[in-house]
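The other protein chains are all here in position, but one chain of the complex has been omitted.
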Amino acid sequence: MKIRKIAAPMSVAALMGMLAAAPAWAQSAAQTAVDAAKKYAGTEITIVWEAGLQSLDPLNFSGPKWEELTGIKVKVIEVTTSEMFTKILQEHRAGSGAYDALNVIPSWMPDLVRAGALEPLDSFVDKYGFRDELQNIAPTYRDNQMTVDGKIYGFPDDGDLFILYYRKDLFEDAANQAEFKAKHGYDLAAPETWEQYADIGQFLTDKYAPKMYGAGQFRQPAYGIWMFEERYRVEGGKFFDPKTMRAQINNEIGVKAYEGMRNDNKFMPPGVETWGFVEALSSFLAGEIAMTISWPPFGRWAAGYGLDDAALSWVPKSTIAGKVGYALPPGGTPQLAAGFSLSISSSSKNKEAAYLFIQWLNSEEISLQRVQLPYALRDPFRESHFTDSEYLSRWPDAGAYLKTLRAGADTGLLDLSILQIDKYEEALRQSMSRLWAGEDAKAILDDVAAQWDSLTDKIGVDRQRMAYADWSAKPNAYPK
Amino acid sequence: MSGASATGAARGGAGEDARRRRRRRGRRRLAARYVAAILITVVFLFPIYWLFMISFKTPEEIFHSPPVWYPARIQFDNYAVLFRDGDVVTVWNSLFVATISTVLAMVLGTLCAYSLARFKTGGDNLAVWIISQRMIPPIAIVFPVFLLYVWLGWVDTYHGLILLYTAFNLPYVIWMMRGYIEDIPVELEESALVDGCTRWQVMARVVFPMVRSGLFATAVFTFVFAWNDFIFALIMTRSEITTYPVQVTHYFGAQSNFWAKIAAMSALGTLPIFIAVAFLQRYLVRGISLGAVKG
Partner (left out) sequence: MSGPLSASEAGMGFRIGLFADRRFKYLVIAPAVFILLFIGLFPLIYSLVVSFQNINMMEEDTSFSGLMQYRLLFQDLRLWQSLGHTLLITAIALPIELLIGLLMALLFLEHMPGRPVFVSLLVLPTMIAPIVAGATWRLLFDNRYGPINQVLGWFAGEPMTVLWVIKANLVYPAILLAEIWQWTPFMFLILLAALSNVDKNLTEAAEIDGASDWRIFWRIVMPAIWPVMAIALLIRGLDLFRLFDVVWALTKGGPGTMTETISIYTYIQGFRQFETSYTAAIAFLVIVMLSVAVIFALRRMEITR
């Protein structure tokens, strides 16, 4: 627990006395928030949260707890992810003041800030002494998902990234190792390049299909575009020419990435093109695929953690607990896909109360509890989360799991974020569905590049160039 | 058309034979019709059957390949979750909003339809304008209406949504009822008027019984439009009066697909309608058969 540093000189005894009484004296950000919020007791604040499993956090845990501590009622407004950007902007445009606190996907933040929908938080942060705890968020999230133009607009609240999960029992099987080495000339281990991924996937499928396939993946466009963004950059691609601001994704690297993804489908279960999050999850948990790349919850649930909770009754039981290995996806630079930051709506009528709530949510002690909720979809994002002894004890391999997450947080790649990014992503999403429909990859990517270029022209080449320069200057925009 | 005398003459020998032939044909036809009816019903009901079955399955059974046609046990856990989490209130919201807006639309619409049918009020222009209201895709007007409602403070309120559904259903009701009313010979009403009835009485005692089947058919579909609407409810509600279609879409998470909840909620959302139809079909069919035996 952090003790606020006191600059004035003190006698040793007094200091000792203080240290001994640390819990009583220490003002964590959580405690500060609670104390300051009590004066708003009896009021109600609204918070927009992703519908479904995510919102169980404020509905079942943090909302009631906050009310208990401060007397402020929390009304959760569940919104499906695909509607969130729309609803936030819509309510902002109407000036309705219906939303107080918000969950925002970090790549949207620049757009929302420019539309004036988000409240700058620096003055609140200083007023309630949150800077220290904000420093302790893992650097990748802290330095990339918190500020726009140097001002704080959101608190990173979810360590989303893509992890490679693989059946280590199969990889460690002696017969498999021997056969693989004989065939390909290198050891069977978690793939480090996409070529290795294809080799291993094909090998396992050849050996075990149709009972089990080498790999499976969520291929629906909404998820697929993140995988493309990652693979494209791993292979050396850049999204735009920084001088002319022309799209580059239709170059040979892009085509190779798209064709690679489609070729990989060949050793995946038939129909993998229709897979979403849940199809991939249930397939992996049932032992039908040996490798998959997905967000951190897969790892927790594969280990069987939290599956007894009623909220997760829709998740098929894990048949592979204890058999799962964790690694970074090929290339070692996982996409920090999506993620969430906590923000305040600029048209809120309860800004301070809402701010105190999000400070409390994001604080060290509360966030630690929240990422360990069995039904939580919030993943570790603070340094303390990765090393917490309670978390480490949750299941035998939790240590390896957290270590992998932490490594990914360092090397991870940000989602592309420029002006009106949603429109660019929309173009990518459509191109991905055309990819699965069977069209020529170069033709598809040429269309996307053309769409991107006309979008850039419409938005203003200079403005977009500046936005892109800002984004690509971030340490996690491209692999180092 | 042949005169009555020709019919009378035919009633002798040829008519008798025809009737006997018809009876024999009739029995075979009836059997064939039953077979066809059952086949058609099975085909149309199969997706509904599948949906209900999902609501009874366990997660393993739902995500099982090859698919499970009948769950090992009919278990109501998925429904219990909905009740426990309070999601069921959305079904109530739908019920409330749909019922009131249907009643309003039927009453106001039928009155209006009568005026259009009997008096040609407003001439073609009014009729065409009313019909044109139904042509507008909801997408086109939903944002301006949203702004209007924000200004009025009607977003996420019962009366707001009810008014919106009523307005959207009125053209349909007016249209359909105008057609049904025009089908009724106007002489019946005129004789009642001559007898001293007011227009209101004419409507209640003469018109209403005659269009009953049309009335109920229209009411059923008006109710269904309001009950199942998605796009208006999506934009106009936040958390207070969420209706069941919007609630169902909440279960399509980015990182979770509560198929069990989707199915259970859909089943719950459909049950009131099924019950209503079960009751109304008495009137529907009676109305239909009464209408067939016209003088």
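Just so it is clear, A and B label the chains in written order, and each chain counts residues from 1 on its own.
The rule is short, and it goes like this: contacts are C-beta pairs under 8 Å (C-beta built on N, C-alpha and C of every residue); 3 or more make two chains touch, one makes a residue touch a chain.
From a predicted model like this one, the values you see are computed outputs, not experimental measurements.
Peer 1: With the full complex in mind, choose from B:Val89, B:Leu108 or B:Leu188 the residue touching the hidden chain.
Peer 2: B:Leu108
Peer 1: Can you list where chain A touches the absent chain?
Peer 2: Against the missing chain, chain A presents residues 85-86, 89-90, 93, 111, 114-115, 221, 269-271, 273-274, 279, 419-420, 422-423, 426, 430-431, 433-434, 436-439, 459.
Peer 1: Footprint of the hidden chain on chain B, which residues?
Peer 2: Listed in rising order, the touching residues are 1-2, 6-7, 10, 15, 18, 30, 33-34, 36-37, 40-41, 44-45, 47-48, 50-51, 54, 62-67, 69, 108-109, 111-112, 114-116, 118-119, 121-122, 126-128, 130-141, 143-145, 147-148, 163-164, 166-168, 170-172, 174-176, 179-180, 182-183, 193-200, 213-214, 217, 220-221, 224, 227-228, 230-231, 244-245, 248-249, 252, 259, 262, 266, 269-270, 273-274, 277-278, 281-282, 284-285, 287-289, 291-294.
Definition applied: only the chains that are shown with their structure count from here on.
Peer 1: Can you compute the centre-to-centre distance for chain A and chain B, using the mean CA position of each chain? Integer Å is fine.
Peer 2: Taking the average C-alpha coordinate of chain A and of chain B, the gap between them is 44 Å.
Peer 1: Hey, which residues of chain B end up touching chain A in the complex?
Peer 2: 59-60, 62-63, 77, 81, 143, 146-147, 150, 155-156, 234-235, 238-239, 249-261
Peer 1: If we count contacts the way the header does, which residues on chain A are in touch with chain B in the complex?
Peer 2: So the residues of chain A in touch with chain B come to 46, 50-54, 75-78, 80-83, 90, 94-96, 98, 222, 276-279, 282, 286, 295, 297, 310, 313-317, 338, 377.
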